[in-house]
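I'd like to ask you about the structure that follows.
Left out: one protein chain. Kept in place: all the others.
Right after this comes chain A.
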Amino acid sequence: MSMMHAAQVTSANATIVPPTAHLMRWVIVATLPGIATMSYFFGLGVLSNVMLAAAFGLGLEAAILRLRNRPVQVTLNDSSALLTGVLLGVSLPPASPWWLIGVGMIAAIIVAKQLYGGLGHNPFNPAMVGYALLLVSFPTYMTLWPPPQELLPESLWAQITGTLPAGQLDGLSGATPLDAFKHKGEAVLASEFWATHPLPEDTLSAWRWVALAWLAGGVLLLAKRIISWHIPAAMLGSLVVLATLFYLSDPSHFASPLFHLLTGATLFGAFFIATDPVSAATSRRGKLLYGAGIGALIIIIRTFGGYPDAVAFAVLLMNLCVPLLDLYSVPRPTGQPKSSRGEQP
């Protein structure tokens, strides 16, 4: 009862944490530099992905809320479904067909989020559940990254509607830097590989620019105190440390830490995916362990696993560990004896 007044004083003070919906909207705002940069390099297919996924997100959320007899308008206003759509949209290859996006969003919103009880109750990151499902179910479509291209590719519309003949699809796609490096072959040294100019022109620099744009968005989130530094710092820290160890052990076969940082979804994942508070560990110590685990898994999967990029799987695997991390990372309250740390219930 009385605490309501505490909440009430809140509204008088602008420096206080904004409501949940504002947090979600700030995250969406922070994705704009990344989306803009991606669109600039990879064409408007990026934008079509985002818009389609966002529309699916809102539509599916509204539909399932109605089925669950939950307030639709209020819940849609929290913008969390919109955010899930944006995040999945930018993760997919540009100009993905509409049905691919639809299947991904069904997995994200309906299965991963609402079937677990809606916002705040999902153990897994919804966007990454959608992404992982698509990656294992439709590998051909999911690996179709075009090389940097003009803003409005000719076949954009055909691609989105899914009417492009399969034969032409291959012609449009290229390898991502991570993909190319992964499949360079055991016998080829890293220096030899790069000497062959394996990627279309500008690919590497395009990916770097995109990564830096995500970093800019992440810095905005940190500056606005929408996210805390713990998860990104721990994740990037462990990623760099592990990548450096591998690189120093054999620079001719392992990619450099900078390559790991600036290609693929590393920075995007660090600031926009791993920081999803609902599915992350909750205490500060838990967040550090959680982030470090993601960073380590990314390097391990990229280096030894079957997939060129690994952010989605790393995040989902660490989501699985969250209950354990939460149980063993309870901070010691003031006044509690030191021994009660991590005590069993």
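For the reader, a short list of remarks on this structure follows.
Quick note on the criterion: a contact is a pair of C-beta atoms (placed from the backbone, for glycine too) under 8 Å apart; a residue touches a chain by one contact, two chains touch by 3 or more; residues count from 1.
Operating definition for what follows: contacts and distances are computed from a predicted model.
For the omitted chain of this complex, the UniProt record lists the protein as "Ion-translocating oxidoreductase complex subunit C", which is one of "Carbohydrate ABC transporter permease", "ATP-binding cassette domain-containing protein", "Acetolactate synthase small subunit" or "Ion-translocating oxidoreductase complex subunit C". Residue in contact with the omitted chain (choice from A:Gly185, A:Gly306 or A:Gly335): A:Gly335. Listed by residue number, the positions of chain A touching the unshown chain are 1-13, 15-23, 74, 78, 80, 118-121, 228, 277-278, 280, 282-284, 287, 326, 330-337, 343-345.
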